[in-house]
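Only one protein chain is missing from this complex, and each of the others stays in its spot.
Note that the chains take the letters A, B and C in the order they are written out, and that residue 1 is the start of every chain.
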Amino acid sequence: MRTNQASGAALPQMSNESFLTLFMVGVLAVIFAIACLVVPNFFQARNVLNIVTNNWFIIILGIGVTFLLITGNFDMSVGGVIALTGVLSVWFCQGANVSQNVLANGLGLPYILAVGLALLCAVGIGAINAFFIARLKVPSIIITLGTMMLARGIAQIITHGAQRNTSLPDEFGLVGTAALPGTNIKISVLVMVVLVLLAFVFEKMTVSGRRIYLIGANSEASRLSGVKVGRHLASLYMLSALLAGITGILLASEYKAGVSNRATGYEFDALVIALLGGVSIAGGFGSVLGMFVGAIILSVVTSAATGLLLSPDWQFTIKGVVTFLAILAQRFALDRRK
Amino acid sequence: MGPVAPQKAAWASKEQEGKTVSRTSQESVRGRLERSNALRANIKRVYIYVFLVLIVAIFSVAKLGQVEMFGRGHFLSPNSIVNLLRSAVPIMTLAGAFTLLMISGYIDLSVGSAMSLAAVVFALMIRSGASLPASIAGVLVMGIALGAINGFLVMKLRITPVIATLVTLNLYKGIALLIVPDGLSAIKGTAEAPMPAWINDYARKDVLLGLPWAFYVALLVIAALVILQRKTIIGKYAAAIGGNRTAAELSGISAVKMVWILYAAVGAFAALAGISRASYMSLGDPLSGDNMELDCIIAVLLGGTAFSGGEGSVAKTIVGALIIMCVTTGLMTVIPAYWQTVAKASVLLIAVILNHLLVRVKA
Amino acid sequence: MNRNLRALTFVMAIVLAVTMIPAAVAQAKPLKIAFFVSDLSNVFHQAQFTEAKKYAKAKYNADVYAFDGKSDGAVMTQNVDQIVAQGMDMATLHIWDGEAAKPGILDALKNGVIVTSFFSPIADTGIPTARSDEAGISFDMGKQMATQWKKAFPGKSIVMVQLGWPNHTEVQSGRTAPFVKGVLSVDPKATNLGCQDASKGADAAKQIVTDLVTQHPEVNLIYSESSNLTVGVMAALSQAGRGKFANGKPLTEIVCSVDFDEVEMKSVYDPNSSLKLSMGLPPVETARGRIDLMFDIKNGKVAKTSQPAAEKFYKAYTVSFWSMPRPEAVKWLNTQFGTSVK
Partner (left out) sequence: MELTDNVLEIRDLVKDFPSVRAVNNVSFDIKRNTVHCLVGENGAGKSTLIKILTGADQRTSGNIRLNGAEYAPRSTKDAKLKGISTLFQELNVVDQLTVEENLSLGMEDTTLGFLRRTDKTKRMVEAMNSLEPSIKPRQLVSSLSVAKKQIVEIAKAVATESDIIIMDEPTAAISEGEIKRLFKIIKGLRERNVTVIYISHRLDEIFELGDYVTVMRDGKHIDTRPISQIKDRGELVKLMIGKTVFEQYTLKEGACKDPILEVRGLSNQKLNDICFDVHPGEIVGFYGLVGAGKTELARAIYGADSYGGEIRFKGRRLPNSPDKVIAAGIALVPEERRSQGLFTILTIRSNVPVMNMRKISRAGFIDGSRERKISQEYIEKLRIATSSMEKETRKLSGGNQQKVVLAKCLFADADLLMLDEPTRGIDVGAKSEIYAIIRRLSEEGKAIMIFSSELPEVVNICDTIYLLYDGSLKETIRNGCDLDSEKILHTVTGGA
């Protein structure tokens, strides 16, 4: 939000991107204000903190999804990758031949090695995406939906459709549950904050970050300007899969379980927060910061709905309506500006 | 600067040589290209059928040790075939209309949600005493409206199809969930408001060869769609818009209107699928259409419809839909249930690769 | 067009060729049993299926196939229709919409398939039902929790919440409602915040509890209606600085769960954790019971159908810090899940 004020100062020349981010911050403020009025105990520091920390996993996913969306591509495989890496990290780590229960036996690798291998597999899924999209030029939405099923399917085979959660070494649960000294803030949340900051720096200050925008703004012109479009897309897909992999490892560690149907629908959530944050699939437009704002908007809505003890149907519908209105509002706001 | 004149003379002779060489090489290249195109076209024409036959063949022999040929439980037993066709009704209905939309270069991810909503509304209407024709008419009108909303977002507000329909996916599903009262998972018969038993006549009762009305209605509308695609201007304009929108518009075709109509049609077909699902289950389940869009995409791609639009075939999509149903039901007792997702994903990836290899015929 | 015709002929030829392959002469074929589970990704159902497979093969030389409902009513209904199509000889159902499945069940009965139900009796089909006595345990857990809370804080009124499947009829009648009754039987003035939808899993449960304990910090009895939700609930509580007991005495809340497993074992008997009870659903007993019931029908011990339908209850267990000693719980767990906890 600090940067928004900075760009707000240069109001006459504000770019569409900052305009939209600012617009969504405004929307966020309005929704937050309404929630504070309607929901008991909503306005308190503890709750505001919850709102930011609740969605750490979606925000981490959102980073990769946002980058790809800016280049004009989708990544719908992230939910599947979370499930796969979680399950793999557990399976690699479980003691070998410790029980007659098949699901209690694993490969007995040390935790660090298990995590490394699981992340490698995640990147592998990203590489499949990259191959199809950057090389064969297959529409990203279709291929990533396919790899989402593939990743989740492999996770299901390893867990026989359920989960693996026994005979794990103690250090398995460490990363996911440990909090920062003296606080309740989890390492996962810290990872999220660090990644968002890194992503912001990457996006705004590095050459590779700039190229994401170039590809999205005009992929042919990028090619003719010497950007290796295919290679760049490929690394973004692998990055997105890696981020999903990290999320998968953290979630598996937090619950000490590798669940095959974990993170179902997260790819849609990640897409929705990016859209709410003003990232445009038309390409070349949007930012991690906007995605973060989008995530907070959704988090406020969810949190308020829980606080009001609304029925799940209402919660789902309200989320649907909010996204619908936000997308329409963005479209009109942008059209008016032109 | 460079010695221009002598060079020019050198070029002249070179030009002569070069021309003859490149001519012949160009011709041989062209010939090779033509032959490979012809081969590709031939494979493209039949591969979907071969695919279906292969799958049927594999599943037929898969359990031979356990069951008798054509005996109960065999993949090709009458009961199994009837069952497969009956459960394929919604996906066939949906994917048929979906194909036309994909041919014109657009996509609708909200079909599953629209189908759920239709199922819920249909069950609600029947339960509250509306007659069958009235309920069907009402739900169809609603389906058209849902499709038209998508059309409006995509064609008028120019929101990317994937995003617009992703948003309505959530919206329609939310509405369906809301209609179902708290504490219930679906609109179904309760003590105070019983569901008339005849609700499942449509999608359950055997009218001919063990198959219900819903199947024959689906067959009929699919036949209509096939004719629509092959013989009417709608099919032709859809292909023209998907192939080259500028050319179509310069020829006086209103792409906006046309695609809008197609979206509405997809909505109507989703409603029809919802009706048969509700009748089949005797209840309106707000989640009954979940993930249907994925199956639709797989079926359409298997059927050889181009990603980018311009060409495709409703008939082949239906074969694609049958393949999906074969995979889901045929695998049930052959391999463990938890292998199914990978099987389906593999079918999708195979479809994508085939599509990539076969659809693009190079000029 | 001509080419299409040729393609079609080709296709038909292959079909014929395939069907002409002489069927391997069937030996003494084992019976085939369709074993329905509402969702195979649930640990309890997973274990149940594994046991059923082992048990039926050993005792009756029968093959058991999982019919996974994937938590989806439509899939379950279609699975019922698959019983005959897949050539099953017996089926033990676990479905949510009995009304929808009824035509399929009648069809299966007509084809001579032995059909029984698990978890819930199915409409007026009259098929026997095997079910666990979940309601009794839920009531018991509610009662125990309310009593313990009142014992620790006689002055603090009870505020309870449930996490699970609010739209699910069977969960409602087997878990949510009896639990509330159990609490109210101790303290009629207790407040109920209702059942929250955590059907999306552990992350959803965690998020809901995080928001709840911030916005409704007065919550003190929590019923987490499935073990995979409980991990999320406990994570949220610990993040909020709660979830603790002081040497066996409640501090901020008491939590109970369902599907007692190895992971819950550690918490329930940890005097410093607020997860103190769990409904022990015995997969081994349940699976064996479901298989046995079908063979009872085959052997004529139970009627194929009857009005009203025969019901057979399997015991569920209240695993409780207060009412079940630890060694007993360890023994129970090891027998039921094949684990080797000490």
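Following the convention adopted for this analysis, a residue touches a chain if its C-beta (ideal position, glycine included) is under 8 Å from a C-beta of that chain, and two chains touch if they have at least 3 such contacts.
As the structure is a prediction and not an experimental result, all values here were calculated from the model.
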Neighbouring displayed chains - absent chain, whole complex: A, B
Identified contact with the non-displayed chain, of B:Ile179, B:Leu219 or B:Ile234: B:Ile234
Contact partner of the left-out chain, one of B:Ile253, B:Ile335 or B:Ile350: B:Ile253
For subunit A, residues in touch with the removed chain: 10, 13, 15-16, 205-208, 210-211, 213-214, 217-218, 220-228, 284-285
Residue ranges of subunit B at the interface with the undisplayed chain: 1-2, 4, 7-8, 10-11, 14-15, 18-19, 22, 26, 37, 231-234, 236, 239-240, 242-244, 246-254, 306, 310-311, 361, 363
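FYI, only the chains that are shown with their structure count from here on.
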Graph class of chain-chain contacts, one of line, ring, star, complete, other: complete
Gap in Å, rounded to a whole number, between the CA centres of subunit B and subunit A: 30
Geometric centre distance via CA averages, subunit C-subunit B, whole Å: 35
Touching two or more other chains - residues of subunit C: 40, 68, 166-167
Multi-partner residues of subunit B (at least 2 other chains): 180, 182, 336-338
Touching residues on subunit A, where the partner in the complex is subunit C: 39-42, 44, 46-47, 50, 54-55, 57, 98-104, 156, 159-163, 165-166, 177, 179, 184, 186, 251, 254-257, 259-265, 302-303, 306-307, 309, 311-313, 315
Complex contact set, residues of subunit A against subunit B: 74, 132, 136, 138-139, 141-143, 145-147, 149-150, 152-154, 156-157, 159-161, 260, 268, 271-272, 275, 281-282, 311-314, 316-321, 323-324, 327-328, 331
Residues of subunit B defined as touching subunit A within the complex: 157, 159-160, 162-164, 166-168, 170-171, 173-175, 177-178, 180, 182, 294, 297, 301, 307-308, 336-346, 348-349, 352-353, 355-356
